[in-house]
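Omission of a single protein chain aside, the complex is shown with its protein chains in their original locations.
Lettered A, B and C in written order, each chain numbered from 1.
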Amino acid sequence: MASQPHTLQHHFEDLEQQFESSSLGMWTFLVTEILFFGGLFTGYLVYRTRFPEAFHLGSSLLDVQLGAVNTAVLICSSLTMALAVYWAQKGDKNKIVLFLSLTIALGAVFLGIKAVEYSHKFHHHLLPGNGFTFEGPFSDQVRIFISFYFTMTGMHAFHMIIGIGLMIYLIVRARQGWYSSEYNTPVEMVGLYWHFVDIVWIYLFPLLYLIGRH
Amino acid sequence: MGTAVFNPREDQLAESTNGSTKNYLNAGFSAKSWLLTIDHKRIAILYLLSITFFFFIGGIFALLIRLELLTPQGDLMQAETYNKMFTMHGMVMIFFFLIPSIPAVLGNFLIPLMIGAKDLAFPRLNLLSWYIYFIGGLFTLAAIVFGGVDTGWTFYTPYSSTYSNTNVILAAVGVFVSGFSSILTGLNFLVTIHKMRAPGLTWFRLPLFVWAHYATSIIQVLGTPVVAITLVLVGLERFFHIGIFDPKLGGDPLLFQHLFWFYSHPAVYIMILPAMGVVSEIVTCFAKKKIFGYSFIAFSSIAIAVLGFLVWGHHMFTSGQSNYASLVFSFLSFLVAIPSAIKVFNWTATLYKGSVSYQAPMLYAIGFIGLFTIGGLTGIFLGTLAVDVHVHDTYFVVAHFHYIMVGGAIMGYLGGMHFWWPKITGRLYPEGWARFSALVIFVGFHLTFFPQFIVGYLGMPRRYHVYPDEFQILNVLSTAGATILGIGYLIPLIYFLWSLRYGKKSSRNPWNAKGLEWEQASSPPIKQNFEVTPVVIEDAYEYQPKVWLK
Amino acid sequence: MSRHIVPARVYFLIFLALLVLTGTTVWVAFLDLGVMNNVVALGIATLKAMLVVLYFMHMRYSSKLNWIYLAAGFLFLVILLSFTMSDMLTRNLISVPQAWSSLQ
Partner (left out) sequence: MDKGFQLFPEQASTLAGQVDALYFYLVAVSVFFSILIFFLIYLFAVKYRRRSEDEVPKEIPGLLKLELVWSIIPLMLTMVAFAWGATLYFDSYNPPDNALEIYVVGKQWMWHIQHPTGQREINELHVPLGQPVKLTMTTEDVIHSFYIPAFRLKKDVVPGRYTTMFFEATKPGEYHLFCAEYCGTKHSKMIGKVVVQEPAEYQNWLSGGTSNEPLEVIGEKKFQQFACHTCHVDKPNARGPSLVGVYGKPVRLQDGRSVLVDEEYIRESILNPNAKTAAGYKPVMPTFKGQVSEVGILQITAYIKSLATDGSN
């Protein structure tokens, strides 16, 4: 059982039904993710309308260059993920492994840059919580901005780590030859997840890094 | 799990030659065959055992609360202890009993049977949901054992985030984790109902139980993530002091209330919609008549699910929320009352010129209609702005939501348990005892909670450990009722257990009900539910004789 | 299975578009457009998200049902945001009515 794919689970009539179900299930899951991050975006919106100056000030403390580079890195990883799915649909095992590995590598680069950013912030005592110090106006409200920055990017990074774990699983299974042009649903589902995480960042980048820059 | 790609039809034939006495219950007896099962029916049983456990835990808290309130001075326990009691009563009952009750037990068991599927769309995810629920339960039990938590089940900030010095994080983690169980169950149902229906089973042929669960699942999927992230923020606030809910840094305590009620108001419909689905099934079966206004009942479930998301601000009329927002929320709250009214009227109309029999499930269903009607009508008081200002956070509210969630949801749950018990276990329970317990519960319930409407309008605030003397008589009545109610809940537990061994064997369809689970599956059903995939050629509830073709 | 396989060329085109849009959003952020800064930033983000959903996530070739689910997710996010803001933005209109009447 371990090394053989069981392509069609017993309770489905055919592969079409199985794929359609997985696909709907994954999209439903992504809808729950939208609302999960939605709670954070609601808090962000409330405080940004309440403390616009503090949010502009807080945003100016972030490094636009690193943020922009990370955005590009994540978009690259989305491309490699899309290509991994593409080769899964074509049933090319080696290419699946190759592109999944590239995606993991790009994800790791993203997380590495994130870690550098975090350590800069920590170095300047811009951290979420009691160690926070900020010499300047609105320090309490800047603190709230920084808390949002860490919570939102932290939650995003956590999702990426899960995504990387899933891709490692896919690589193991792909090497065992589980995926073919007939059956590649798991690759496609993880792809959906990874692209969703990318979309979250697409919103986080302008909302956190690019406000009040002019 | 097969070792190769297998053809499902061959698999079916192989199993069915083993003889008709083979069913899901005797398909394996090892602990592993239960704990690692991916059979939705067995998972339903796992849920049944766990929620029964939590129901009695929560019930013990309730009983202690009522005992404490016998006297106005608070003689039985300290204020700290009392505050923990009502917090844990609410938390356990809501998150670990009511929300999973009907969906995770009856829904899990019945949805595949009702739609002619072999299982839910994601059987392993279903098992995972139970484990997640179990882990969440362990966290909550740990929070109880290590000293309890005293924030109220609502976790209002900044009390929960800054001031309470009890196990808030542990309890929040418990609720957070169990939330994912709820999300995954809802997701599973949605996909199953969309993709796994038997040939011929169109949307408007579905049993109303399935419609109700579809609506419930929508709420679980859309609402639960928001409370999850909110609890994460409370945890972060407590742990790191991030300031988002801290008014000293400019944080707004009302933001928490918005995020919390965005889920927790619709969560009430997670508890009541499935019960409405159960009642629709029972009423039509015991009136032996097609349900009146099928599409109105079906669509009212969806309407409740959607409108339910637009009314959360009616929990915040006195909170300092904008008065204009209150106005909008009040208006929308009245709209959500209408679909509930439609259901009640349609159930009543179904009885008209029917052939009505009064077996136990029907008594529970009628009990549901009676209690839900009062619960729903008193909800209108709470949606009315000026009246809510007076009764908000008093025992009036406590009485109202117990009428909905205990009178409604638990009556529905027990009605469903009685109705499908023969299907689940293959045994019949003692009918006389079942009718008796329905009566005891109905009487005990009214005696417990009706006095609370009065004491609430008099102004007794909820969550009070000591209270002015003049409220004592009504509180004593309430405690007396709670004792009767407690006994009423114990009786079914005893005779259900008894029936497992001594109950008469049930036929495939003891109520002569319509529906695939009754007509096409044995009692108890075989492991893969049906010998052959059923084909549906008629609407639901065709009690008038028509030729049934295979 | 008759699933549509998107040609790899499409992926590269979308990728380039996403990079260009990222550059644009950074560039625009440093111009002073007043309130329009927010509108443009969110507009570009939404455009990027649409491209990812439609092509990388194959929504263009996917069933209608998936579309409806995704739309429902966004609809309820909008409900959460707008109803919460309806409180936040109108709260002070009335909390000190007396002071306001002295303005007139």
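As a working rule, contacts are C-beta pairs under 8 Å (C-beta built on N, C-alpha and C of every residue); 3 or more make two chains touch, one makes a residue touch a chain.
In this text, all values refer to a predicted model and were calculated from it rather than measured experimentally.
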| item | value |
| --- | --- |
| Selected from B:Lys22, B:Arg463 or B:Arg508 as touching the chain missing from the view | B:Arg463 |
| Options B:Phe146, B:Phe239, B:Tyr352 or B:Tyr502, residue touching the unrepresented chain | B:Tyr352 |
| Option from B:Thr384, B:Thr483, B:Ser507 or B:Thr533 whose C-beta touches the chain left out | B:Thr384 |
| Residue of B:Asp119, B:Asp150 or B:Glu517 in touch with the missing chain, whole complex considered | B:Asp150 |
| Options B:Pro253, B:Pro430 or B:Pro510, residue touching the unrepresented chain | B:Pro253 |
| Interface residues of chain B (partner: the chain not displayed) | 74, 79-80, 83, 150, 152, 156, 158-159, 162-164, 247-248, 250-254, 287-290, 292-296, 317-320, 323, 326-327, 330-331, 334-335, 337-338, 341-342, 344-346, 348-349, 351-358, 366, 369-370, 373-374, 377-378, 380-381, 383-390, 392-394, 454, 457-459, 461-470, 473, 543-545 |
| Touch residues of chain A, complete complex, unshown partner | 51, 53, 137-138, 140-141 |
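The criterion applied here is as follows: only the chains that are shown with their structure count from here on.
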| item | value |
| --- | --- |
| Contact graph of the chains (line, ring, star, complete, other) | complete |
| Pair joined by the larger number of C-beta contacts - B-C, A-C | A-C |
| Furthest chain, CA centroid comparison against chain A | B |
| Gap in Å, rounded to a whole number, between the CA centres of chain C and chain B | 35 |
| Centre distance in Å when chain A and chain C are each reduced to the mean of their C-alpha atoms | 17 |
| Per-residue overlap in chain A, given as positions that touch at least 2 other chains | 20, 24, 28, 31-32, 35, 38-39, 42, 46, 50 |
| Junction residues of chain C, two or more chains touched | 65, 72-73, 76, 80, 84, 88-89 |
| Chain B partner contacts - residues on chain A that touch it in the complex | 1, 4, 6-13, 17, 20-21, 24-25, 28-29, 31-33, 35-40, 42-43, 46-47, 50-51, 128-130, 140-141, 143-144, 147-148, 150-151, 155 |
| Complex contacts: residues of chain B adjacent to chain C | 194, 218, 222, 226, 252, 254-255, 258-259, 262, 309-310, 312-313, 316, 320-325, 328-329 |
| Footprint of chain A on chain B - complex, ascending | 1-6, 8, 11, 117-123, 125, 183, 187-188, 190-191, 194-196, 221-226, 228-230, 232-233, 236, 239-244, 248-252, 255, 258-259, 528, 533 |
